[in-house]
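One protein chain omitted, others in place.
Moving on, here comes chain A:
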Amino acid sequence: MKIKAYMQRFEQQGLFFKLFIVMVVSIIAVCLLTSLVTIRMSERLFTETFSITNSKVLNQIKTSMESLNDSIVNAVSHASQNGTVKNYLAGGDGDSISAGATYFSMGQQMKQIKSNVDAYDVGVTMVGVNGRSYTSDWSYWPVDTSDLADSMITKHTVDQPRRLMYQYDEETAKDGKENYIIASKALMERTSDFLYGTIYVAIREDQFKRFYSNFTSTGNDVLILDSNGRIVSSNQDKLIGTFSPQLLKDVTEMQEQQMSYKNADVMGKNHIILSNYIPEYDFYLVNLIDRQYAVGQIINVRDIALICIAIVAAALLTVFLISRRLTQSLTRLVRQMSTITEKDFGNYVNVTGSYEVQELSRAFNYMLDELNDYIARLLETQKEQRNAELAALQRQINPHFLYNTLASIKMLVQKGNKETAAETINALISLLQNTISNVSETITIEQELENMKNYVFINHVRYGGKVQVNYFVSPDCMDYHVPKLIIQPFIENAFFHAFNEKGAGVIYIMVSRQDDMLVCEVVDNGDGMDGFSDSAEGSRLPNPKSKRQLFTGIGVQNVHNRITLLYGEQYGVSISSKKGQGTKVKVTLPLILEPMSDDMS
């Protein structure tokens, strides 16, 4: 029972829930989609902007690196064209004085050569074929100059003596490992191509780093890649000296296709790669932007999520309130309307709620008005139809009755019973007079009694007095109006059907007032019938197929219908009967003092 009530409740709220859930899903979907699209767009915009600004930054770094290269080129060409240097590196040992002089002037030259690169913190080292070396700062690049001649750096340099090349080197100094980028060039006698030494310009990696360290930040890394794929410099110290062939592949591909940027996985993370080739160094200047981190920086997922949640919550609250109001008035309307099914067309709904609901209520009320109007008119029409039918029946006085009555009068006249004949004719006249008039007119009980007496008299004349009729009419009932020919059909019924076996008996006609009703009873002590219980709730109607009456043709069934039609269901005819004991017909009518004003003409 409870579950049923709950289900009913749920059903009633169904519309609201459906509406609300659709709204929830829509709002969340819109919010998510909008956020996603926005994030996507800003990501792309960010990437574009970032690649443009960072390309400029890369160009700037490149320019600074080129100016270092220019300085180094100046220093190297200064050294390679210098006789003192050549003398120092290629000449033989003399005595202390000449050696001292050579060393001294080499020192002076070194200062001049070094002055070319003084803007940078670099170390210049020269090694000659005679085994001599000269270093501007021995601690800067603590390499053993005697081993240097056999090093890969020197080998590469000597292989391409006309080229200034940059190579990676690492030295283990007292205070840990230090990374270098070594610019080296063979010193060559122009005329004979004799290589008399090598000049090395050592640049500490942290010096190199200064070119770009201002531009780097978390997620925005710069690294410099040589043509072997070795990372020679980076703001990420742990990467220095490592090889990254994949990155080299990426940047060479970018260079070939002239891509401004590329998205690729580097070191297990998705990066935006920007690169710039620096031909002087044969290095690639690479900028790696950690996509996830960088995007995470500009797009605050937490804030977006919070804003989304706030908007969704606010929208849902609004939607909840509005749809709740909407559906509530609808629900109320529906509840009110549902009472119509209980055959109560007078149940008008309250015009409240939203505009639509109000319109609907108005329309519904209008419809009820119309419906009630139509029902009233239908009832009226039915009543009229019945009246017309009755009138038609009433006006057809059964010819047999007239024929028989007239035959009886002829007999009386022939027998010479003139008085009885005259009385009979009077009774017939009176009867016809009362009968052949407006069928819906009411007459007083007194007049009806008169009619009944006339009718009984005529019947006595025709069939003899075997059936006695006694009247018991309460005097205070005499002035109440009843429809014409209400009781007559029952008397006729009793006359011609109640005494077929017994042959003689008595009919009692009793009219009295009970509560607010007028009760007319026709009781006989004749044969009686089966199938009519004596109980009050017993079948009220006699055999529906009752024969047409001899006098007017108005049957018992018609009487009942007429009463209920005129006065309502609470009035009507009830019959109780028992075989061998007689029949009792009870007609209940309202108390009417005025003649019924019927518009029937």
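We take it that a residue touches a chain if its C-beta (ideal position, glycine included) is under 8 Å from a C-beta of that chain, and two chains touch if they have at least 3 such contacts; residues count from 1.
Basically, contacts and distances are computed from a predicted model.
Undergrad: I notice the complex is incomplete. Of the names "Lactose/L-arabinose transport system substrate-binding protein", "[FeFe] hydrogenase, group A", "Sulfate ABC transporter permease subunit" or "Lactate utilization protein C", which is the UniProt protein name for the chain that's not shown?
TA: The chain we cannot see is, by its UniProt record, "Lactose/L-arabinose transport system substrate-binding protein".
Undergrad: Hey, which of A:120, A:134 or A:196 is the one touching the hidden chain?
TA: A:134
Undergrad: Which of these, A:41, A:101, A:334 or A:406, touches the one chain of the complex that we don't see?
TA: Per the contact definition at the top, the residue touching the missing chain is A:101.
Undergrad: Of the residues in chain A, which ones touch the absent chain?
TA: 95-97, 99-108, 110, 133-135, 137-139, 142, 145, 174-175, 303, 306-307, 310-311, 314-315, 318
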